[in-house]
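The excerpt is restricted to a subset of chains, each kept in its original location.
Note that the chains are named A and B in the order they appear, and that numbering of residues resets to 1 at the start of each chain.
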Amino acid sequence: MPLSPEQHQEIEAQRGQSATTLRAVSPGMEAHLYKAHQVLDHGFVRVVDYMGDDSAIVQAARVSYGRGTKSVSNDEGLIRYLMRHWHSTPFEMCEVKLHVKLPVFVARQWIRHRTANVNEYSGRYSILDREFYIPSAEHLAAQSVVNNQGRGEALSGEEAARVLAWLKDDAGRAYDHYEAMISQEGQQGLARELARMNLPANIYTQWYWKVDLHNLLHFLRLRADAHAQYEIRVYADALCEIVKDWVPFAYKAFEDYRLGAVSMSTQAVDVIKRRLAGEAVTQETSGMSKGEWREFVAIWG
Amino acid sequence: MPLSPEQHQEIEAQRGQSATTLRAVSPGMEAHLYKAHQVLDHGFVRVVDYMGDDSAIVQAARVSYGRGTKSVSNDEGLIRYLMRHWHSTPFEMCEVKLHVKLPVFVARQWIRHRTANVNEYSGRYSILDREFYIPSAEHLAAQSVVNNQGRGEALSGEEAARVLAWLKDDAGRAYDHYEAMISQEGQQGLARELARMNLPANIYTQWYWKVDLHNLLHFLRLRADAHAQYEIRVYADALCEIVKDWVPFAYKAFEDYRLGAVSMSTQAVDVIKRRLAGEAVTQETSGMSKGEWREFVAIWG
(Lines give C-alpha, C1' and ligand atoms only; values in the text may rest on other atoms or scores of the structure.)
Protein backbone atom coordinates (compact mmCIF):
# COMPACT_ATOMS: atom_id res chain seq x y z
CA MET A 1 0.00 0.00 0.00
CA PRO A 2 1.75 3.10 -1.14
CA LEU A 3 0.05 5.66 1.11
CA SER A 4 0.13 6.12 4.86
CA PRO A 5 -3.10 6.91 6.74
CA GLU A 6 -1.90 10.52 7.14
CA GLN A 7 -1.36 10.82 3.41
CA HIS A 8 -4.80 9.38 2.73
CA GLN A 9 -6.20 11.95 5.08
CA GLU A 10 -4.42 14.81 3.35
CA ILE A 11 -5.75 13.63 0.02
CA GLU A 12 -9.28 13.29 1.35
CA ALA A 13 -9.01 16.76 2.86
CA GLN A 14 -8.13 18.18 -0.53
CA ARG A 15 -10.94 16.32 -2.25
CA GLY A 16 -13.32 17.73 0.35
CA GLN A 17 -12.50 21.35 -0.41
CA SER A 18 -14.14 22.60 -3.55
CA ALA A 19 -14.24 26.18 -4.73
CA THR A 20 -15.81 28.20 -7.48
CA THR A 21 -13.83 29.08 -10.58
CA LEU A 22 -14.44 30.84 -13.87
CA ARG A 23 -11.88 28.64 -15.62
CA ALA A 24 -12.58 25.76 -17.98
CA VAL A 25 -13.41 22.65 -15.96
CA SER A 26 -13.10 19.06 -17.16
CA PRO A 27 -15.56 16.94 -15.17
CA GLY A 28 -13.71 13.76 -16.09
CA MET A 29 -10.52 15.16 -14.66
CA GLU A 30 -12.09 16.54 -11.49
CA ALA A 31 -13.01 12.95 -10.62
CA HIS A 32 -9.31 12.02 -10.73
CA LEU A 33 -7.91 14.99 -8.79
CA TYR A 34 -5.56 14.07 -5.94
CA LYS A 35 -6.49 10.35 -6.03
CA ALA A 36 -3.55 7.95 -6.09
CA HIS A 37 -3.73 5.36 -8.88
CA GLN A 38 -1.53 2.49 -7.80
CA VAL A 39 1.22 1.40 -10.20
CA LEU A 40 3.68 -1.44 -9.50
CA ASP A 41 4.02 -2.56 -5.89
CA HIS A 42 4.53 0.79 -4.14
CA GLY A 43 4.17 3.43 -6.85
CA PHE A 44 1.35 5.70 -7.97
CA VAL A 45 0.37 8.55 -10.24
CA ARG A 46 -2.04 11.21 -9.11
CA VAL A 47 -3.27 14.39 -10.77
CA VAL A 48 -2.51 17.43 -8.64
CA ASP A 49 -3.71 20.12 -11.04
CA TYR A 50 -4.68 20.59 -14.67
CA MET A 51 -5.42 23.39 -17.15
CA GLY A 52 -7.79 23.22 -20.10
CA ASP A 53 -10.05 20.68 -21.76
CA ASP A 54 -10.96 19.65 -25.31
CA SER A 55 -12.52 23.02 -26.04
CA ALA A 56 -9.34 24.84 -24.90
CA ILE A 57 -7.60 23.17 -27.84
CA VAL A 58 -10.24 24.48 -30.21
CA GLN A 59 -10.20 27.91 -28.59
CA ALA A 60 -6.44 28.25 -29.06
CA ALA A 61 -6.50 26.94 -32.62
CA ARG A 62 -9.04 29.65 -33.44
CA VAL A 63 -7.44 32.37 -31.26
CA SER A 64 -10.95 33.19 -30.18
CA TYR A 65 -12.36 35.63 -27.65
CA GLY A 66 -14.85 33.24 -26.13
CA ARG A 67 -15.09 29.48 -25.94
CA GLY A 68 -14.13 29.00 -29.56
CA THR A 69 -16.67 26.23 -29.90
CA LYS A 70 -19.18 26.22 -32.73
CA SER A 71 -20.65 22.80 -32.03
CA VAL A 72 -19.46 19.68 -30.30
CA SER A 73 -19.14 17.74 -33.55
CA ASN A 74 -17.21 20.62 -35.13
CA ASP A 75 -14.87 20.55 -32.16
CA GLU A 76 -14.10 16.89 -32.55
CA GLY A 77 -13.57 17.26 -36.29
CA LEU A 78 -11.14 20.13 -35.79
CA ILE A 79 -9.21 18.26 -33.10
CA ARG A 80 -8.85 15.22 -35.38
CA TYR A 81 -7.73 17.45 -38.24
CA LEU A 82 -5.08 19.10 -36.04
CA MET A 83 -3.77 15.74 -34.83
CA ARG A 84 -3.73 14.24 -38.33
CA HIS A 85 -1.79 17.18 -39.75
CA TRP A 86 0.74 17.46 -36.91
CA HIS A 87 -0.46 20.89 -35.78
CA SER A 88 0.92 20.48 -32.32
CA THR A 89 0.68 23.96 -30.79
CA PRO A 90 -3.03 23.88 -29.86
CA PHE A 91 -2.42 20.71 -27.83
CA GLU A 92 0.31 22.54 -25.92
CA MET A 93 -2.43 24.78 -24.52
CA CYS A 94 -3.52 22.10 -22.02
CA GLU A 95 -1.31 21.32 -19.06
CA VAL A 96 -1.30 18.74 -16.29
CA LYS A 97 0.62 18.47 -13.02
CA LEU A 98 1.20 15.00 -11.58
CA HIS A 99 2.60 13.59 -8.38
CA VAL A 100 4.37 10.34 -9.23
CA LYS A 101 6.02 7.75 -7.04
CA LEU A 102 8.31 5.49 -9.02
CA PRO A 103 11.49 3.38 -8.79
CA VAL A 104 14.70 5.29 -9.50
CA PHE A 105 15.52 3.21 -12.59
CA VAL A 106 12.13 4.17 -14.05
CA ALA A 107 12.70 7.82 -13.09
CA ARG A 108 15.96 7.76 -15.03
CA GLN A 109 14.15 6.74 -18.23
CA TRP A 110 11.28 9.15 -17.62
CA ILE A 111 13.51 12.21 -17.17
CA ARG A 112 14.89 11.86 -20.69
CA HIS A 113 11.71 13.61 -21.77
CA ARG A 114 13.06 17.09 -21.25
CA THR A 115 10.14 19.33 -22.14
CA ALA A 116 8.50 19.16 -18.74
CA ASN A 117 8.87 20.69 -15.27
CA VAL A 118 10.13 18.54 -12.42
CA ASN A 119 10.54 18.81 -8.65
CA GLU A 120 11.97 15.64 -7.16
CA TYR A 121 12.07 14.62 -3.52
CA SER A 122 15.58 15.51 -2.38
CA GLY A 123 17.90 12.83 -1.01
CA ARG A 124 20.32 15.60 -0.04
CA TYR A 125 17.76 17.22 2.23
CA SER A 126 15.49 14.37 3.31
CA ILE A 127 15.69 10.72 4.32
CA LEU A 128 14.40 8.29 1.71
CA ASP A 129 11.77 5.70 2.64
CA ARG A 130 12.45 1.97 2.86
CA GLU A 131 10.47 0.99 -0.22
CA PHE A 132 11.82 -1.06 -3.12
CA TYR A 133 10.32 -2.38 -6.29
CA ILE A 134 10.39 -6.18 -6.28
CA PRO A 135 8.96 -7.65 -9.50
CA SER A 136 6.07 -10.05 -9.23
CA ALA A 137 6.78 -13.60 -10.40
CA GLU A 138 5.21 -13.07 -13.82
CA HIS A 139 7.32 -9.98 -14.53
CA LEU A 140 10.64 -11.47 -13.44
CA ALA A 141 11.62 -11.97 -17.04
CA ALA A 142 14.64 -13.51 -18.73
CA GLN A 143 16.75 -11.61 -21.25
CA SER A 144 15.19 -11.83 -24.70
CA VAL A 145 16.98 -14.18 -27.03
CA VAL A 146 16.02 -12.18 -30.12
CA ASN A 147 16.20 -8.57 -28.91
CA ASN A 148 19.24 -7.12 -27.19
CA GLN A 149 17.16 -4.67 -25.23
CA GLY A 150 14.06 -6.68 -24.48
CA ARG A 151 12.89 -9.46 -22.23
CA GLY A 152 11.52 -12.94 -22.81
CA GLU A 153 9.76 -15.57 -20.70
CA ALA A 154 9.45 -15.30 -16.92
CA LEU A 155 12.17 -17.03 -14.93
CA SER A 156 11.08 -20.21 -13.27
CA GLY A 157 11.78 -22.40 -10.31
CA GLU A 158 14.98 -22.05 -8.32
CA GLU A 159 16.40 -19.35 -10.55
CA ALA A 160 13.40 -17.12 -9.89
CA ALA A 161 13.60 -17.77 -6.17
CA ARG A 162 17.32 -17.01 -6.11
CA VAL A 163 16.89 -13.72 -7.97
CA LEU A 164 14.05 -12.59 -5.73
CA ALA A 165 16.01 -13.42 -2.62
CA TRP A 166 19.00 -11.42 -3.85
CA LEU A 167 16.89 -8.42 -4.80
CA LYS A 168 15.21 -8.37 -1.41
CA ASP A 169 18.29 -9.09 0.68
CA ASP A 170 20.55 -6.63 -1.08
CA ALA A 171 17.98 -3.85 -0.91
CA GLY A 172 17.29 -4.54 2.75
CA ARG A 173 20.96 -4.62 3.69
CA ALA A 174 21.72 -1.49 1.68
CA TYR A 175 18.91 0.34 3.47
CA ASP A 176 20.01 -0.92 6.89
CA HIS A 177 23.48 0.46 6.25
CA TYR A 178 22.05 3.70 4.85
CA GLU A 179 20.15 4.18 8.09
CA ALA A 180 23.14 3.22 10.20
CA MET A 181 25.44 5.58 8.29
CA ILE A 182 23.23 8.65 8.70
CA SER A 183 22.33 7.91 12.29
CA GLN A 184 23.60 10.57 14.68
CA GLU A 185 23.34 8.43 17.79
CA GLY A 186 26.76 7.96 19.27
CA GLN A 187 28.52 9.08 16.08
CA GLN A 188 28.85 12.04 13.71
CA GLY A 189 26.55 10.60 11.04
CA LEU A 190 27.37 10.56 7.34
CA ALA A 191 25.96 13.38 5.20
CA ARG A 192 22.66 12.34 3.63
CA GLU A 193 23.88 13.48 0.21
CA LEU A 194 26.61 10.81 0.47
CA ALA A 195 24.75 8.02 2.23
CA ARG A 196 22.12 7.82 -0.50
CA MET A 197 24.76 6.50 -2.87
CA ASN A 198 24.50 3.12 -1.16
CA LEU A 199 20.86 2.68 -2.22
CA PRO A 200 19.96 0.53 -5.25
CA ALA A 201 18.04 1.67 -8.33
CA ASN A 202 14.84 -0.10 -7.32
CA ILE A 203 14.28 2.24 -4.38
CA TYR A 204 11.26 4.48 -4.83
CA THR A 205 11.53 8.22 -5.35
CA GLN A 206 8.77 10.71 -6.06
CA TRP A 207 8.32 13.92 -7.95
CA TYR A 208 5.97 16.55 -9.17
CA TRP A 209 5.96 16.43 -12.97
CA LYS A 210 4.17 19.06 -15.06
CA VAL A 211 3.81 18.79 -18.81
CA ASP A 212 1.67 20.09 -21.64
CA LEU A 213 -0.69 17.76 -23.47
CA HIS A 214 1.35 17.65 -26.68
CA ASN A 215 4.48 16.55 -24.88
CA LEU A 216 2.53 14.18 -22.66
CA LEU A 217 1.07 12.46 -25.73
CA HIS A 218 4.57 12.18 -27.20
CA PHE A 219 5.70 10.57 -23.93
CA LEU A 220 2.75 8.17 -24.01
CA ARG A 221 3.35 7.26 -27.63
CA LEU A 222 6.89 6.11 -26.77
CA ARG A 223 6.24 4.69 -23.31
CA ALA A 224 2.85 3.02 -23.81
CA ASP A 225 4.45 1.20 -26.75
CA ALA A 226 5.07 -2.54 -26.69
CA HIS A 227 8.84 -1.91 -26.94
CA ALA A 228 8.97 0.18 -23.77
CA GLN A 229 10.21 -1.48 -20.59
CA TYR A 230 7.26 -2.97 -18.68
CA GLU A 231 7.97 -0.96 -15.52
CA ILE A 232 7.53 2.41 -17.27
CA ARG A 233 4.77 1.16 -19.56
CA VAL A 234 2.43 0.57 -16.62
CA TYR A 235 2.80 4.24 -15.68
CA ALA A 236 2.07 5.24 -19.27
CA ASP A 237 -0.97 2.96 -19.31
CA ALA A 238 -2.32 4.53 -16.12
CA LEU A 239 -1.82 7.98 -17.64
CA CYS A 240 -3.63 6.97 -20.83
CA GLU A 241 -6.72 6.21 -18.76
CA ILE A 242 -6.50 9.62 -17.10
CA VAL A 243 -6.01 11.53 -20.35
CA LYS A 244 -8.99 9.70 -21.88
CA ASP A 245 -11.20 11.14 -19.14
CA TRP A 246 -9.62 14.58 -19.29
CA VAL A 247 -9.75 15.35 -23.05
CA PRO A 248 -11.79 12.55 -24.68
CA PHE A 249 -11.68 13.95 -28.25
CA ALA A 250 -7.95 14.57 -28.19
CA TYR A 251 -7.30 11.14 -26.71
CA LYS A 252 -9.39 9.38 -29.36
CA ALA A 253 -7.54 11.24 -32.11
CA PHE A 254 -4.27 10.25 -30.44
CA GLU A 255 -5.30 6.59 -30.43
CA ASP A 256 -6.24 6.66 -34.10
CA TYR A 257 -3.41 8.79 -35.50
CA ARG A 258 -0.53 7.94 -33.17
CA LEU A 259 -0.90 4.92 -30.86
CA GLY A 260 -2.60 2.69 -33.40
CA ALA A 261 -1.00 4.32 -36.43
CA VAL A 262 1.70 2.88 -38.67
CA SER A 263 4.43 4.97 -40.28
CA MET A 264 5.28 3.59 -43.70
CA SER A 265 8.56 4.31 -45.45
CA THR A 266 8.84 5.17 -49.14
CA GLN A 267 9.73 1.52 -49.74
CA ALA A 268 6.82 0.18 -47.69
CA VAL A 269 4.33 2.36 -49.53
CA ASP A 270 5.74 1.05 -52.78
CA VAL A 271 5.44 -2.59 -51.69
CA ILE A 272 1.82 -2.14 -50.60
CA LYS A 273 0.96 -0.50 -53.91
CA ARG A 274 2.55 -3.40 -55.79
CA ARG A 275 0.68 -5.90 -53.63
CA LEU A 276 -2.60 -4.08 -54.23
CA ALA A 277 -1.82 -4.39 -57.94
CA GLY A 278 -1.46 -8.14 -57.47
CA GLU A 279 2.33 -8.50 -57.36
CA ALA A 280 3.97 -10.94 -54.91
CA VAL A 281 6.82 -8.96 -53.39
CA THR A 282 9.68 -10.60 -51.49
CA GLN A 283 12.32 -9.07 -49.26
CA GLU A 284 14.78 -9.30 -52.14
CA THR A 285 12.54 -7.26 -54.44
CA SER A 286 11.23 -4.93 -51.72
CA GLY A 287 14.17 -2.55 -51.44
CA MET A 288 14.12 -3.12 -47.67
CA SER A 289 16.79 -4.52 -45.39
CA LYS A 290 16.08 -7.82 -43.66
CA GLY A 291 15.36 -6.03 -40.37
CA GLU A 292 12.92 -3.64 -41.96
CA TRP A 293 11.24 -6.43 -43.91
CA ARG A 294 10.73 -8.40 -40.69
CA GLU A 295 9.03 -5.39 -39.10
CA PHE A 296 6.93 -4.87 -42.25
CA VAL A 297 5.75 -8.47 -42.35
CA ALA A 298 4.84 -8.36 -38.66
CA ILE A 299 2.20 -5.77 -39.55
CA TRP A 300 1.15 -6.64 -43.08
CA GLY A 301 1.79 -10.39 -43.25
CA MET B 1 -11.39 50.56 -28.21
CA PRO B 2 -9.89 47.19 -28.85
CA LEU B 3 -13.00 45.03 -28.50
CA SER B 4 -16.16 44.84 -30.56
CA PRO B 5 -19.55 44.57 -28.79
CA GLU B 6 -19.69 40.88 -29.80
CA GLN B 7 -16.31 40.26 -28.22
CA HIS B 8 -17.39 42.06 -25.04
CA GLN B 9 -20.43 39.84 -24.98
CA GLU B 10 -18.39 36.67 -25.36
CA ILE B 11 -16.15 37.77 -22.49
CA GLU B 12 -19.11 38.63 -20.28
CA ALA B 13 -20.66 35.26 -21.10
CA GLN B 14 -17.52 33.51 -19.91
CA ARG B 15 -17.32 35.59 -16.74
CA GLY B 16 -20.95 34.66 -16.06
CA GLN B 17 -20.32 30.92 -16.10
CA SER B 18 -18.72 29.68 -12.94
CA ALA B 19 -18.22 26.07 -11.97
CA THR B 20 -17.00 24.08 -9.03
CA THR B 21 -13.48 22.75 -8.96
CA LEU B 22 -11.24 20.86 -6.55
CA ARG B 23 -8.14 22.62 -7.91
CA ALA B 24 -6.19 25.39 -6.23
CA VAL B 25 -7.92 28.71 -6.84
CA SER B 26 -6.31 32.15 -6.71
CA PRO B 27 -9.03 34.66 -5.87
CA GLY B 28 -6.88 37.53 -7.13
CA MET B 29 -6.56 35.85 -10.49
CA GLU B 30 -10.24 34.90 -10.78
CA ALA B 31 -10.99 38.62 -10.73
CA HIS B 32 -8.83 39.08 -13.84
CA LEU B 33 -10.07 36.09 -15.84
CA TYR B 34 -11.10 36.91 -19.43
CA LYS B 35 -11.06 40.70 -18.84
CA ALA B 36 -9.14 42.71 -21.43
CA HIS B 37 -6.58 45.11 -19.94
CA GLN B 38 -5.97 47.76 -22.57
CA VAL B 39 -2.35 48.32 -23.63
CA LEU B 40 -1.26 50.88 -26.25
CA ASP B 41 -3.98 52.20 -28.59
CA HIS B 42 -5.59 48.95 -29.72
CA GLY B 43 -3.85 46.19 -27.78
CA PHE B 44 -4.69 44.21 -24.68
CA VAL B 45 -3.68 41.34 -22.44
CA ARG B 46 -6.23 39.08 -20.86
CA VAL B 47 -5.89 35.99 -18.70
CA VAL B 48 -7.64 33.02 -20.32
CA ASP B 49 -6.60 30.34 -17.81
CA TYR B 50 -4.12 29.75 -15.01
CA MET B 51 -2.80 26.89 -12.86
CA GLY B 52 -1.56 27.16 -9.29
CA ASP B 53 -1.06 29.84 -6.67
CA ASP B 54 1.58 30.73 -4.03
CA SER B 55 0.94 27.54 -2.11
CA ALA B 56 1.44 25.42 -5.25
CA ILE B 57 5.04 26.66 -5.25
CA VAL B 58 5.47 25.53 -1.66
CA GLN B 59 3.73 22.24 -2.33
CA ALA B 60 6.05 21.42 -5.23
CA ALA B 61 9.18 22.47 -3.34
CA ARG B 62 8.17 20.07 -0.55
CA VAL B 63 6.87 17.32 -2.92
CA SER B 64 3.99 17.02 -0.50
CA TYR B 65 0.83 14.94 -0.51
CA GLY B 66 -1.48 17.70 0.57
CA ARG B 67 -1.33 21.46 0.42
CA GLY B 68 2.27 21.56 1.57
CA THR B 69 1.57 24.62 3.66
CA LYS B 70 2.60 24.74 7.30
CA SER B 71 1.68 28.38 7.94
CA VAL B 72 1.26 31.43 5.78
CA SER B 73 4.41 33.08 7.16
CA ASN B 74 6.39 29.87 6.57
CA ASP B 75 5.15 29.84 3.01
CA GLU B 76 6.33 33.36 2.32
CA GLY B 77 9.71 32.68 3.90
CA LEU B 78 10.22 29.56 1.80
CA ILE B 79 9.21 31.35 -1.40
CA ARG B 80 11.67 34.16 -0.67
CA TYR B 81 14.41 31.61 0.08
CA LEU B 82 13.76 29.81 -3.22
CA MET B 83 13.86 33.05 -5.20
CA ARG B 84 17.01 34.30 -3.45
CA HIS B 85 18.86 31.05 -4.10
CA TRP B 86 17.76 30.68 -7.74
CA HIS B 87 15.76 27.48 -7.11
CA SER B 88 13.65 27.96 -10.17
CA THR B 89 11.81 24.66 -10.56
CA PRO B 90 9.07 25.25 -7.97
CA PHE B 91 8.08 28.47 -9.78
CA GLU B 92 7.70 26.43 -12.98
CA MET B 93 4.80 24.65 -11.29
CA CYS B 94 2.46 27.61 -11.90
CA GLU B 95 1.25 28.31 -15.40
CA VAL B 96 -0.75 31.05 -17.09
CA LYS B 97 -2.43 31.29 -20.48
CA LEU B 98 -2.90 34.75 -21.97
CA HIS B 99 -4.66 36.20 -24.96
CA VAL B 100 -2.59 39.16 -26.20
CA LYS B 101 -3.25 41.67 -28.96
CA LEU B 102 -0.08 43.48 -29.95
CA PRO B 103 1.67 45.19 -32.88
CA VAL B 104 3.73 42.87 -35.06
CA PHE B 105 7.04 44.60 -34.23
CA VAL B 106 6.32 43.96 -30.52
CA ALA B 107 5.37 40.36 -31.27
CA ARG B 108 8.73 39.89 -32.98
CA GLN B 109 10.58 40.88 -29.79
CA TRP B 110 8.24 38.89 -27.57
CA ILE B 111 8.66 35.62 -29.49
CA ARG B 112 12.38 35.54 -28.75
CA HIS B 113 11.40 34.13 -25.37
CA ARG B 114 11.24 30.56 -26.56
CA THR B 115 10.15 28.63 -23.49
CA ALA B 116 6.44 29.26 -23.97
CA ASN B 117 3.57 27.93 -26.05
CA VAL B 118 2.10 30.10 -28.79
CA ASN B 119 -0.87 30.04 -31.13
CA GLU B 120 -0.96 33.10 -33.35
CA TYR B 121 -3.83 34.37 -35.47
CA SER B 122 -3.05 33.13 -38.99
CA GLY B 123 -2.63 35.57 -41.85
CA ARG B 124 -2.52 32.61 -44.23
CA TYR B 125 -5.97 31.49 -43.19
CA SER B 126 -7.72 34.66 -42.05
CA ILE B 127 -8.01 38.31 -43.01
CA LEU B 128 -6.21 40.70 -40.67
CA ASP B 129 -8.05 43.65 -39.13
CA ARG B 130 -7.41 47.29 -40.06
CA GLU B 131 -5.76 48.30 -36.80
CA PHE B 132 -2.36 49.94 -36.51
CA TYR B 133 -0.31 51.21 -33.63
CA ILE B 134 0.21 54.96 -33.93
CA PRO B 135 2.33 56.38 -31.08
CA SER B 136 0.85 59.11 -28.95
CA ALA B 137 2.66 62.47 -29.13
CA GLU B 138 4.63 61.90 -25.94
CA HIS B 139 5.95 58.53 -27.14
CA LEU B 140 6.97 59.69 -30.61
CA ALA B 141 10.59 59.79 -29.53
CA ALA B 142 13.81 60.82 -31.23
CA GLN B 143 16.80 58.49 -31.54
CA SER B 144 18.89 58.66 -28.38
CA VAL B 145 22.11 60.62 -28.78
CA VAL B 146 23.93 58.50 -26.17
CA ASN B 147 22.53 55.01 -26.73
CA ASN B 148 22.53 53.32 -30.11
CA GLN B 149 19.47 51.31 -29.29
CA GLY B 150 17.46 53.72 -27.21
CA ARG B 151 15.33 56.78 -27.63
CA GLY B 152 15.51 60.33 -26.38
CA GLU B 153 13.12 63.29 -26.21
CA ALA B 154 9.76 63.35 -27.96
CA LEU B 155 9.75 64.85 -31.44
CA SER B 156 8.19 68.24 -31.62
CA GLY B 157 6.34 70.55 -33.96
CA GLU B 158 6.33 69.97 -37.67
CA GLU B 159 8.60 66.96 -37.51
CA ALA B 160 6.19 65.15 -35.20
CA ALA B 161 3.25 66.03 -37.42
CA ARG B 162 5.07 64.83 -40.52
CA VAL B 163 5.99 61.52 -38.94
CA LEU B 164 2.46 60.89 -37.70
CA ALA B 165 1.01 61.70 -41.10
CA TRP B 166 3.37 59.25 -42.81
CA LEU B 167 2.67 56.48 -40.34
CA LYS B 168 -1.07 56.87 -40.76
CA ASP B 169 -1.09 57.37 -44.51
CA ASP B 170 1.27 54.53 -45.29
CA ALA B 171 -0.58 52.10 -43.04
CA GLY B 172 -3.94 53.12 -44.49
CA ARG B 173 -2.78 52.83 -48.07
CA ALA B 174 -1.07 49.49 -47.43
CA TYR B 175 -4.28 48.15 -45.92
CA ASP B 176 -6.44 49.51 -48.78
CA HIS B 177 -4.23 47.68 -51.24
CA TYR B 178 -4.21 44.54 -49.08
CA GLU B 179 -8.00 44.52 -49.22
CA ALA B 180 -8.06 45.25 -52.91
CA MET B 181 -5.53 42.51 -53.66
CA ILE B 182 -7.42 39.76 -51.83
CA SER B 183 -10.83 40.84 -53.07
CA GLN B 184 -12.47 38.21 -55.26
CA GLU B 185 -14.94 40.60 -56.84
CA GLY B 186 -14.31 40.75 -60.55
CA GLN B 187 -10.86 39.22 -60.24
CA GLN B 188 -9.06 36.08 -59.04
CA GLY B 189 -7.88 37.57 -55.74
CA LEU B 190 -4.33 37.27 -54.47
CA ALA B 191 -3.61 34.49 -51.92
CA ARG B 192 -3.93 35.81 -48.38
CA GLU B 193 -0.56 34.29 -47.49
CA LEU B 194 1.00 36.62 -50.08
CA ALA B 195 -1.12 39.73 -49.67
CA ARG B 196 -0.19 40.08 -45.98
CA MET B 197 3.39 40.90 -47.00
CA ASN B 198 2.22 44.39 -47.93
CA LEU B 199 1.24 45.20 -44.34
CA PRO B 200 3.55 47.21 -42.10
CA ALA B 201 4.97 46.11 -38.75
CA ASN B 202 2.64 48.32 -36.71
CA ILE B 203 -0.41 46.28 -37.67
CA TYR B 204 -1.91 44.40 -34.74
CA THR B 205 -1.80 40.65 -34.46
CA GLN B 206 -2.97 38.46 -31.60
CA TRP B 207 -2.03 35.21 -29.98
CA TYR B 208 -2.58 32.79 -27.16
CA TRP B 209 0.62 32.66 -25.12
CA LYS B 210 1.08 30.15 -22.32
CA VAL B 211 4.07 30.19 -20.02
CA ASP B 212 5.15 28.97 -16.59
CA LEU B 213 5.72 31.45 -13.77
CA HIS B 214 9.50 31.10 -13.76
CA ASN B 215 9.78 31.92 -17.44
CA LEU B 216 7.18 34.66 -17.16
CA LEU B 217 9.19 36.33 -14.39
CA HIS B 218 12.32 36.08 -16.54
CA PHE B 219 10.39 37.76 -19.37
CA LEU B 220 9.18 40.48 -17.00
CA ARG B 221 12.65 41.06 -15.63
CA LEU B 222 13.95 41.82 -19.12
CA ARG B 223 10.89 43.55 -20.55
CA ALA B 224 9.72 45.59 -17.54
CA ASP B 225 13.25 46.97 -17.42
CA ALA B 226 14.01 50.61 -18.22
CA HIS B 227 16.13 49.51 -21.21
CA ALA B 228 13.29 47.63 -22.88
CA GLN B 229 11.49 49.34 -25.74
CA TYR B 230 8.52 51.30 -24.41
CA GLU B 231 6.00 49.46 -26.59
CA ILE B 232 6.79 46.07 -25.05
CA ARG B 233 7.42 47.49 -21.57
CA VAL B 234 3.79 48.55 -21.25
CA TYR B 235 2.72 44.95 -21.83
CA ALA B 236 5.21 43.79 -19.20
CA ASP B 237 3.92 46.42 -16.77
CA ALA B 238 0.35 45.25 -17.28
CA LEU B 239 1.43 41.67 -16.65
CA CYS B 240 3.27 42.66 -13.46
CA GLU B 241 -0.01 43.97 -12.03
CA ILE B 242 -1.72 40.68 -12.89
CA VAL B 243 1.04 38.49 -11.43
CA LYS B 244 0.96 40.56 -8.24
CA ASP B 245 -2.69 39.61 -7.77
CA TRP B 246 -2.15 35.98 -8.76
CA VAL B 247 0.85 35.00 -6.58
CA PRO B 248 1.48 37.90 -4.17
CA PHE B 249 4.36 36.27 -2.23
CA ALA B 250 6.22 35.19 -5.34
CA TYR B 251 5.74 38.60 -6.92
CA LYS B 252 7.07 40.43 -3.86
CA ALA B 253 10.14 38.17 -3.79
CA PHE B 254 10.59 38.85 -7.51
CA GLU B 255 10.47 42.60 -6.91
CA ASP B 256 13.06 42.41 -4.12
CA TYR B 257 15.46 39.84 -5.61
CA ARG B 258 15.14 40.49 -9.34
CA LEU B 259 13.38 43.68 -10.47
CA GLY B 260 14.90 45.93 -7.82
CA ALA B 261 18.09 43.91 -7.43
CA VAL B 262 21.55 44.85 -8.60
CA SER B 263 24.10 42.34 -9.88
CA MET B 264 27.59 43.37 -8.83
CA SER B 265 30.72 42.12 -10.59
CA THR B 266 33.85 40.98 -8.78
CA GLN B 267 35.27 44.45 -9.44
CA ALA B 268 32.19 46.28 -8.20
CA VAL B 269 32.12 44.29 -4.96
CA ASP B 270 35.78 45.19 -4.48
CA VAL B 271 35.13 48.92 -5.05
CA ILE B 272 32.26 48.98 -2.59
CA LYS B 273 34.36 47.24 0.03
CA ARG B 274 37.15 49.78 -0.48
CA ARG B 275 34.65 52.63 -0.26
CA LEU B 276 33.18 51.20 2.95
CA ALA B 277 36.76 51.17 4.27
CA GLY B 278 37.05 54.87 3.47
CA GLU B 279 38.98 54.79 0.19
CA ALA B 280 38.09 57.15 -2.65
CA VAL B 281 38.07 54.95 -5.74
CA THR B 282 38.20 56.34 -9.28
CA GLN B 283 37.53 54.63 -12.61
CA GLU B 284 41.28 54.37 -13.13
CA THR B 285 41.78 52.48 -9.87
CA SER B 286 38.51 50.51 -10.08
CA GLY B 287 39.54 47.81 -12.53
CA MET B 288 36.42 48.63 -14.56
CA SER B 289 36.11 49.83 -18.14
CA LYS B 290 34.67 53.30 -18.72
CA GLY B 291 31.33 51.84 -19.73
CA GLU B 292 31.07 49.66 -16.69
CA TRP B 293 32.15 52.52 -14.40
CA ARG B 294 29.42 54.73 -15.87
CA GLU B 295 26.82 52.07 -15.07
CA PHE B 296 28.29 51.62 -11.58
CA VAL B 297 28.20 55.33 -10.77
CA ALA B 298 24.61 55.57 -11.99
CA ILE B 299 23.63 53.28 -9.10
CA TRP B 300 26.16 54.04 -6.38
CA GLY B 301 27.12 57.62 -7.05
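Convention: a residue touches a chain if its C-beta (ideal position, glycine included) is under 8 Å from a C-beta of that chain, and two chains touch if they have at least 3 such contacts.
In this text the structure is predicted, and so the values were computed from the model without any measurement.
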(request) For this file, with 2 copies placed, note down how many copies the whole complex has. (result) 4
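Please note the rule applied: only the chains that are shown with their structure count from here on.
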(request) Enter the angle, 0 to 180° in steps of 5, of the rotation superposing CA atoms of chain A on those of chain B. (result) 180
(message) How many angstrom lie between the centres of chain A and chain B, each centre taken as the mean Cα position?
(response) 35
(message) Using the touch definition from the top, list the residues of chain A that touch chain B in their complex.
(response) 3, 6-7, 10-11, 13-15, 17-25, 30, 33-34, 48-52, 56, 59-61, 63-67, 89-90, 92-93, 95, 97, 99, 117-122, 206-208, 210, 212
